[in-house]
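Have a look at this one before I ask anything.
Removed from the display is one protein chain of the complex; every other protein chain stays in position.
Coming up: chain A.
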C-alpha cells in the first residue's frame, strides 16, 4: 500500500553533527555534514537529522513507517532467514548511527548555544528528549538557528529557561495551566503565605523533608510559573534569613517540616588551569643527583594538579605518581628497583604461562579468570590505533599484564573495569613490566572498588550525595524526591574514574591530576559533584525522573569539558574548605578537610561511614 512520505516543513542542509571524540589517540573536532529537517507525517511531526550521502526519505520510512519495514507478527512470525533480509540491515555509512528522528511530542527541551561574543564558532542545538536522551550536538554552519526555532514553534510552545539561558523548554500546556492556577492562588497570598510562615526559601533550597505532595506538585508548580519575580522572592527571602540566622547547620522540627537550615557557602572563587608541566619544570624540582627535593614536593604536586604533564613526560612522571619509582631516590636507585621488579614480574608471569592445557583441565577457577581477561582485552579501547586490528601485539601485552595481575592478587582476581585502568598505562609505558607495576600502584588506590561486597563504591556514592547536599541542596533534594539519591547513575564515573566519559587524552590528564591527591583526597567526588552541579537546571527543568536522569548522565559521555570540570571542582573545594568549621563532621571527613596528615597519600577510598 502506498503511504504519504510526509510534508517537509523545513529542511536545512549544512547542519553538522560533531563528536567531541571518536576514540582515536588525538581528539578530533570533526564536523559531520548533514541535513536537519522538520517533517510532518501521518504519525506526527518529527525533527530529523541525516548525515550527508544517506537517503533521507528512505531512512525516514525505515524508522517510522513501520508498515513497510517492521516485519509483521501475525499471522506467523518471521523466521530466521527472512528476518535477515530486513532493509535496516543493509550496509551503512560510519556515521549512520548518528542519524536520528524524534517526535516533537517526545522533545523535552534543547540547549541552544551561541558562539561566545567575539569568538569564532557556530551556533549549536542539542535536543533532549523526555526519556533523557541527549541527541548529538548539531552545528548550524550556514545560518542561524532562528528558522529552525521558528518552524518548531508552529508545533510546540517553547520557553527559554529563566534560570539557564541556554536551555529552551518545550512547554507542557497542562502543567503550565496548573502552574498558572497555583500562581493565581498564590496571589491571594494563600500558598505563598503559608510558605512565608514556614521557611519557604529553606524548603526550596535547604535540606528539607516535606510531604511528597508539596515537593512534587506545589513547589515545581510555583517554580514553574517562572516569572522572574518568583526567583526574586526566593532570593530575597533567603537573604533575609541569612541575615538573622546563624549559618551553622542545624536541624529543627517545625510542624510537618524537618528543616535543615541551609549552609551558605562563600562564593566560588575563579580558578584557572595552567599549561602542562614540561620536562624543564619537572627537572627543576630535582636535586643535582636526580632525586626529588622533598621541600618542593607540594609545590610540584600542585603544578601537576593544575596542568597535568606534557605527553612526552608521562612515561617518567607516571612512574613516580603511581608510587612505582620513589621520589626520594636517585635515578640509579630507581633503576635498581626496576631491575628487581622486572624479575618479579617475569617470575609471576611464568607462574601462569607455564600452566599446561592438561593442568587447566583441572583448574577451573583459573580457566574462568583467563576467559574473563580474554573477553575484556578483545573489547578494550579497540578504536584506539594502539589496540586496533587483529593480532596486534599490544593486545597480547595487555592480556599478559592483566593475567599476571591475577597472579599478583589472586584473591581479587580479574574484575571488569580493570582493563580500562590498565590500557592507558600500557599505552604510555609501552612495555609490560612498567605497565604492570604502574597498574599495581593504581590498583592500590582503587582496589576497594572491585572487591566482592561493593561497599566501597556504595560508600563513595553516599559521600557524593552528602556532598551534594551541601554544595547544591536544590539538586540533592530533587534527586531525593525522584528516587535517585542512591546516586547509582554515577556508578560508571566512579568505578573507572571517568574513563568512559572522556577521550583517551583527557582521561590521561584527569588521572594524573587525581594521582596527585591534591587539593584533597577524594577529589574525584568533587569532580562528580561539580559535573552534576552543571546539570542542575537541565535535570530539574526537564522534570527528569529516575530513568531520565540515568539516561541523561550516560549521554553526557564524550561531551564533558575537562578543564571546566576541574576548575569547578576545585572552586567547590575552596568553598567548602573556607567553611570547614561550619561543615558537618562527616563532610570534613569525606574530604579529609583539616587533616594535614593526608597530603600525598592515596585517596581514602576505604573510608567508612
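One rule holds in what follows: a residue touches a chain if its C-beta (ideal position, glycine included) is under 8 Å from a C-beta of that chain, and two chains touch if they have at least 3 such contacts; residues count from 1.
Here is the rule we use: contacts and distances are computed from a predicted model.
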item: Name under which UniProt lists the unshown chain, selected from "UBC core domain-containing protein", "Ras-related protein Rab-43", "Methyltransferase small domain-containing protein" or "N(6)-L-threonylcarbamoyladenine synthase"; value: "Ras-related protein Rab-43"
item: Sole residue of A:167, A:263, A:277 or A:495 that reaches the chain not shown, by the stated touch rule; value: A:495
item: Among A:14, A:44, A:123 or A:137, residue touching the chain not depicted; value: A:44
item: Option from A:147, A:172, A:342 or A:561 whose C-beta touches the chain left out; value: A:172
item: Among A:9, A:341, A:355 or A:415, the residue in touch with the chain that has been omitted; value: A:415
item: Which residue of A:399, A:509, A:543 or A:590 touches the chain not shown here; value: A:543
item: Chain A residues that touch the omitted chain in the full complex; value: 1, 3, 42-44, 66-67, 70-74, 77-80, 83-84, 86, 88-90, 92, 96-97, 105-106, 108, 130-131, 133, 172, 174-175, 368, 371-372, 375-376, 378-382, 415-417, 419-420, 450-452, 454, 457-458, 482-483, 486, 488, 491-492, 495-496, 500, 542-548, 550-551, 554
